[in-house]
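The complex appears here without one of its protein chains, the remainder shown in place.
Right, subunit A next:
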Amino acid sequence: MNVSDSFKDPELCKKLLEQLHNELDAPLRFMEVCGTHTVAIFQSGLRQLLPKEIVHLSGPGCPVCVTHESEVAAFLDLAEKDDVIIATFGDLMRVPGPKGRNLKLAKAEGARIEIVYSPLDALKLAQNNPNDTVVFLGVGFETTAPTIAASIMMAKQQNIANFKVLSFHKLVPPALKVLLDDPECAVDAFLLPGHVSTILGMEPYHFVAERYNTPGVITGFDPVDILESLLIMVEQRKKGKASIVNQYKRAVSDSGNARAREIMFSVFDVAEAQWRGVGTIPDSGLVFNDEYAEFDALKALNITLTEVPQTPGCKCGEVLKGKMQPNDCPLFAKACTPAKPVGPCMVSTEGSCAAYFKYQVTA
């Protein structure tokens, strides 16, 4: 068995599950901040095996889900511009904007949209299409922002002036603060995002434990990771003292990736950002600094974000704040399905509504 398989080992999981059943002395409401954790819990069949007293809540950690309606509208406006090629990660193609339109439909109608796997591919696209402006849709958290920043630095070094980025990046720790400040927030502990933490390390989460006495465990995406993390949460609660623990040491260094952060903050400044369903959060977004302003698609293409009315009945915001389970939303699996999504939580592969819809087993 290699190292990676050992984190899926059914025998070890069985032991950890038994331990969890024995140790659990009260209901535990934990939030998986990151959508990939939500999917991992379903995909592995773990949800069904966990003690019933454990309630898991989805968090605001799916980058597609927290992309604000006005930002989606901006993508669609951009798609209508002549001489613009949009380069995007695949997740964003089906996110519904105003009047149910999405990038997939815009592409079918003639917009030039390319799905790329890296911002560096978008940079190549710009080099290959010198008469067009290539705009990369910069959506994501701390995980993707450094690579996007690196591509912008490369564009500057190589004078690729027709490459632009629409920076709608979001930062995770400020969103946790909003949740913790909310008196209705009933989260006992946080399962902290593994990917984001490879960049951040532990430091930005310490306030969660110190100021709010809430445990947080940085963890991976295999069943053993998740079970060990739940045991850490239960143990901390028993002791009555919260701390931040890095369970995912095989991927996350305690100090994170300083070089990646340096690249990210060479290009971007921290600013307030709008989160779908959550609202405006101070210091939770990334905007271009003066040195790299020429690559800012907002300025270069004169894009203004306009107010978009919230979709009636859509409870994505409540779901993202852990106040509602996806299947308690009145639209879930009725008006809102993966075939006809009302909100992005039903679109993204990491969206909690999509995960509940996809993996639900009745018996």
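Please note the rule applied: a residue touches a chain if its C-beta (ideal position, glycine included) is under 8 Å from a C-beta of that chain, and two chains touch if they have at least 3 such contacts; residues count from 1.
As a convention for this text, contacts and distances are computed from a predicted model.
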Name per UniProt, for the chain absent here [options: "Hydrogenase expression/formation protein HypE", "glutamine--fructose-6-phosphate transaminase (isomerizing)", "ABC transporter permease" or "2-hydroxy-acid oxidase"]: "Hydrogenase expression/formation protein HypE"
Residue in contact with the excluded chain [from A:Arg29, A:Lys81 or A:Arg94]: A:Arg94
Given A:Gln19, A:Ser266 or A:Thr349, the one touching the chain that is not displayed: A:Thr349
Which of A:Gly140, A:Gly256, A:Gly285 or A:Gly322 contacts the chain that the document leaves out: A:Gly140
For subunit A, the residues touching the chain missing from this view: 8, 10, 13-14, 36, 42-49, 63-64, 89-94, 104, 115, 117, 121, 139-141, 143-144, 195-196, 223, 337-339, 348-350, 358-363
